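Omission of a single protein chain aside, the complex is shown with its protein chains in their original locations.
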Amino acid sequence: MNTVLWIVFLPILLFVIGTFMLGYSRKYVARIERRYGPPIQQVFYDIFKLMSKKTNISHGWMHDFAILMLLGGTLLTMYFVPVPGFHFFAQYGDMLVIMYILLIPALGMALGVGETANPNGSIGISRALMMLAGYDIPFVLTFIGFAMINHTTSMYELIQVQQAGGFAGWGLISQPLLGIAALIALQGMLGEKPFEVMVAPHEIATGPMTEMGGKFLGIMMIQHAISIVVELTIYINLFLGGAVNWFDYLLKLFILFTALISVNAVFGRFRTDDAVRFMWKIPLPLAIIGILFIIF
Amino acid sequence: MDEKITQRSVWEKISAKLSKRSLWMLHYCTGCGAIELPPTMTARFDMERFGINPMVTPRQADILLITGYLSVKTLKRVVLTYEQMQAPKYVVGFGSCTINGGMYWNSYSTMKSLDRYIPVETYIAGCMPRPEAIIASFNELINKIDRGEANSWKDYYNNYNFYKENQEHTFEGPIETYNDIKADAALFNIK
Amino acid sequence: MSIVSNLLLLTLLGVLLNVIFYKSEVVQKYISLIIFAILTYLSIVMYPLVGSHFEIPFLIAGQHIGFTITYLNYYFALMITGITLLTVIFSLKFIKGKEGNTHYYTVLFLKTFGMLGVILSSDLLTFFVFWEIMSWSTFALMSTGGEPAHRSAFKYFVFAVTASMILMAGVILSYSLFGSFDFAVIHGKMASLSLPMTGFLLTIFITSFSIESAVFPVHSWLPDGYSNTFTTFTAYLSGISTRIGIYGIILFLFGVFGIQTVDKLGIIGKINFRYVFGIFAALTMIVPTFTALYQHDAKKLIAWHSVGQGGYMLIGLASGSALGIAGGMFHVLNHMAYVVLIVFAIASVEYRTGTTNLNKLGGLIKKMPVSYLALLFGIIGLAGLPPMNGFVSKWFIYRALILGGYPFLAIAAVIGTLGTILSVYKLIHNMFLGQLPERYNDVKEVGFSMQLPMWILMIVVLGLGVYPGLAMGLIAKIQVSLGLAAVPYALHGIKAASGQLDMLVVSAVFIGGIAVTWIIYLLGNRRKHVGQYNNYAGGNFLNKSVAYNFNYEFYAALEHVIDPYRKKIIERTERGIASVTDAVSEYIRRIYTGMINTYGIYVVTAFVVTIIILKELI
Partner (left out) sequence: MVNPILLIIIPLGTAFLISTLASALKNTTKYLALLALLANVWISISLLPEVLQRPINVIIAGVKPPVGINLFVGPLGAVFSVIISIAGVLILLYSFKYIEGEQQHKYYTLFLLLITGSHGMILTGDVFNLFVFFEILAISSYILVGYAGDKNGFEAAVKYLILGSIGSIFILVAIALIYEGTGTLNMADLAGKFSTLDPARRLMILVFFITGMGVEAAVFPLNSWLPDAHSSAPSSISAVLSGFVIEIALVVIIKFVYTIFAMTEVLGFLAVAGVITLLVGEFAAFRQSNIKRVLAYSSIGQIGLILFAMSLNSKAGINAGMMQIINHTASKSILFLTAGYMIVKTGSYQFSDYRGIAKKMPVSSFFFVLGVLSLLGVPPFFGFFSKLNIIIAALHAGGAFYITMVFLVLLGTIIESIYFLKILQVFYARDTAILDVKEAPFLPLLSIALFSLVILLGFLFLPQITSYTGNIASELVTKLQMAQVF
């Protein structure tokens, strides 16, 4: 019964958290820029407005289906990532599954954008995929290293291992190099500056979103809200010792997110090749050194 | 007009209340007025307070802000862009040029009145209008949406023949935008 | 006896009939269809005979031609006959009217004959005989399709003949060491062999099979060879032909030598034979996959991936754990299913548009939705994303590598997967997505006979993804029969102490997620479909004369990053070897000057040298 409740309310919960986090992020950035900024519930208005648009153009059935695949894939990921009090699906899929189902929304998106026949979108996807090659390698490597020392690939068990060790058991503390590498990769994974070249509104007209409007864009924003929480949760679970209760969880989310958007607020944008080079020159060697420490 | 307002359902009222807080703006900057937009967006005036954000593609935008004069060539683009936007959509004419041609009133190549070609929701008078005027105009637009009066976009479907005639007269022939306005009208239950 | 000999004799009959009726395409087509259907049936009903051994009473060098049916053979026989049947069904229309199709089915039968012989053989000599037949028929397969095909087939031949010669050395060396060709006898005597000799022998065999399965430094024959021939052959070759090399590796690593023997072959510390093998496998995953990024021909792109995917199978085998080996073997099946599916989709496009050039296609999703769906299923499998089959086997492999303590091999697998995702997106995007060029406005979907194999393979790809247990049962039996630990499988996944996999749950949750999204989607207003020219272009007017598409140099930025590391060492080495051979032969040729006085000197020299040497000997 409890599980059913979780299954029903978890998406809503994470959606609300995600929406407010995005709103907070906009406010935070506005304040750094000395603006007043939008209200914290602004993202909710945006989503509502988009969902209630009267025209919703689409370029074909793949365009329609891509949206379903996008949010569907994100919901899939969401259920497999343990949050405090809910890890029902963790027994059916481990971290490796999560790593690869994380790519389903991206793939769905890419296909839909492809069908819009807009080169801006294609360029955006091309950049997003290249960025993927940049950040995913260090990120997965850190996970591999972490899974290797703990002899498990299950995320739930990794959380428990960390919590058993107390504060010193946190991944970031016990394996600082891996933790830092993963943190940098996480910035790329979230698509925050300086790794947001795939969107680049002034250059390629928001890339993948070029032909997206109305409810399509609305669902994309819902997905964005949820996926941000999910990706942050993955990092928390792997390197910040998971969370014992919801207060702990929200606190960690808040701190981690603030750290990342602070970087986002003050950085410009890397070119794609520079971003990939950066990812392969800083976090990747860090992760490799971290793993060498583990082996020897 | 009044009839329509009274006919609004509760859902539509709530929808208007929420939607008015999120207006994304596509600014079509052909004239000098665009220089006033950065101050409007940045720290001093900060239009994001009202949920107004600049956007780059017509698919995402709610407001089409036309700054300055329009020549035949640019007007074609404006019409295309307008047709590509997704309803409900609001055109804001910025500066005198869009109202009556402004300082180019006797130029042979500029358009004198924007609302002959596409329906305009609000105008901002002035040459050029200050950010305060822009913010005021947006507030006016927000209020209109709240009241359910911002329905000028329907005129394009209602009176398409009028707009099309003016366009074709100016362009000396039809333009192919691949938008079937007649079919769209049916989509919105207009006529 | 009956089934094995029937299998082989039927294939030979197929060769014969096709040679006889080489003028009539219709007769050839139906003969082949019927015979391959029977072959498939026979290989399915072979199951109860597993474990039996047959001999054809005919001596080669004091040795009967022996065949045996094991679980491993059965697994491969099923794949061979099944995929050949699908290829034939697909080819019925595809090759019609193509130049050089008169021997199409003949070489297909000959190739199948060779492959069936190789996998069913129970001794080294039979293995080698059929191996040679297989190599030559592969060469014939690759040669069909004009002058470029001839050139690339020639390149294959150079590699293949080297592989066969190495294999021959290995076969005979083991005969002289063990006194028998029989796999079982050799396996029994393996423990008595000294370790260096074991290592040497194993290296010989593995090298030979590596050439056939296109492992990294010796892979360069494959991409051109596979992509220049008929597209259906590309499917067939990348689907199963290359994997016979993998069969050889499985057979020798685990069946003939045995994992215990192989594990004894240490080099330094943790680095043992398997680890070195794994490094080659890792390079096989990375280098060809990233070379695929640069390709602008669909067939060539897939051919490069065919090389790269071989690395996953090998690295799974190299991991040495039950899970990894199962993953490697499972990946053979999975790869076959999705790569053939992908190539069939490409072939459909080629059939309708006449080109596979990725820079010239686009937007075909509107015209060929079934082919698009086929390609989509295929690339999801190839990229290794859930819920398709490629993910499951890759998951086994990753997990085996991580828990086995091979982080760098695991990361190689991940890098390979990322490269794959990049290039398969390019493939599907440039063919089916983006703007539809005006010249393809009249393109239609392919007919039923070409759709049918694609639908079947789509079901296989998805079915094995959701219910991996369907194949894992057989694989677990193979593992037991090879003396390995069996992988703890369930119908839809893996049961393990930590971190299980249940593909049914994953798929169900995914479908649930899609359903929820669909409800949200329905909450909004109706969507409206628009044409491709109704598109944002910064206010510009689009029409059919405006090329508004992005497919040329799709990953230019990444290529900028990779380019400095792309030294083309392999190409340069190969060219070097070729030019050295040329130079050596040129010098040796010049020994024969054509002048009688030099010849006289040779005779005198030979005389003197013989005296000097023989004086020492006597």
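For reference, chains read A, B and C in written order, and residue numbers begin at 1 within each chain.
Everything that follows uses one rule, which is that contacts are C-beta pairs under 8 Å (C-beta built on N, C-alpha and C of every residue); 3 or more make two chains touch, one makes a residue touch a chain.
None of these values were measured; they are calculated from a predicted model.
*Asks:* List the neighbours, among the chains on screen, of the chain that has been left out.
*Replies:* C
*Asks:* Out of C:36, C:54 or C:157, point to the residue that touches the absent chain in the complete complex.
*Replies:* Reading the full complex, the residue touching the unseen chain is C:157.
*Asks:* Have a look at C:172, C:452, C:486 or C:520 and name the one touching the chain we're not showing.
*Replies:* Answering carefully, the residue with contact to the hidden chain is C:172.
*Asks:* If the hidden chain were put back, which residues of subunit C would touch it?
*Replies:* 59-61, 99-100, 125, 128-129, 132-133, 136, 143, 146-147, 150, 154, 157-158, 161-162, 165-166, 168-169, 172-173, 175-176, 581-582, 584-586, 588-589, 591-594, 596, 598-600, 602-603, 605-607, 610-611, 613-615, 617-618
Throughout what follows, only the chains that are shown with their structure count from here on.
*Asks:* Where the centres are mean C-alpha positions, what is the separation of subunit A from subunit B, in Å?
*Replies:* Each chain's C-alpha centroid was found; their separation is 36 Å.
*Asks:* Can you give the whole-Å distance between the Cα centres of subunit B and subunit C?
*Replies:* That gives a centre separation of 59 Å.
*Asks:* What residues in subunit B touch two or more of the other chains?
*Replies:* In subunit B, residues 57, 59, 184, 187 touch at least two other chains, as defined above.
*Asks:* Which positions in subunit A touch two or more other chains at once?
*Replies:* Residues 52-57, 205, 210-211, 214.
*Asks:* Please name which positions on subunit A make contact with subunit B in the complex.
*Replies:* Residues 26, 30, 33-39, 42, 45-46, 48-50, 52-57, 201-202, 205-206, 209-214, 217.
*Asks:* Using the touch rule from the top, collect the residues of subunit B that touch subunit A in their complex.
*Replies:* Per the stated touch rule, the residues are 15, 18-19, 21-24, 42-43, 46, 48-51, 55-57, 59-60, 62, 86-88, 184, 187-188.
*Asks:* Show me the residue ranges of subunit A that touch subunit C in the complex, using the header's touch definition.
*Replies:* Within the complex, subunit A touches subunit C at residues 11, 51-62, 64, 67-76, 79-80, 89, 91-97, 100-101, 103-104, 107, 110-111, 114-120, 122-123, 125-127, 129-130, 132-133, 136-137, 140-141, 144-145, 147-148, 151-154, 157, 205, 210-211, 214-216, 218-219, 222, 271-273, 276-277, 280, 291, 294-295.
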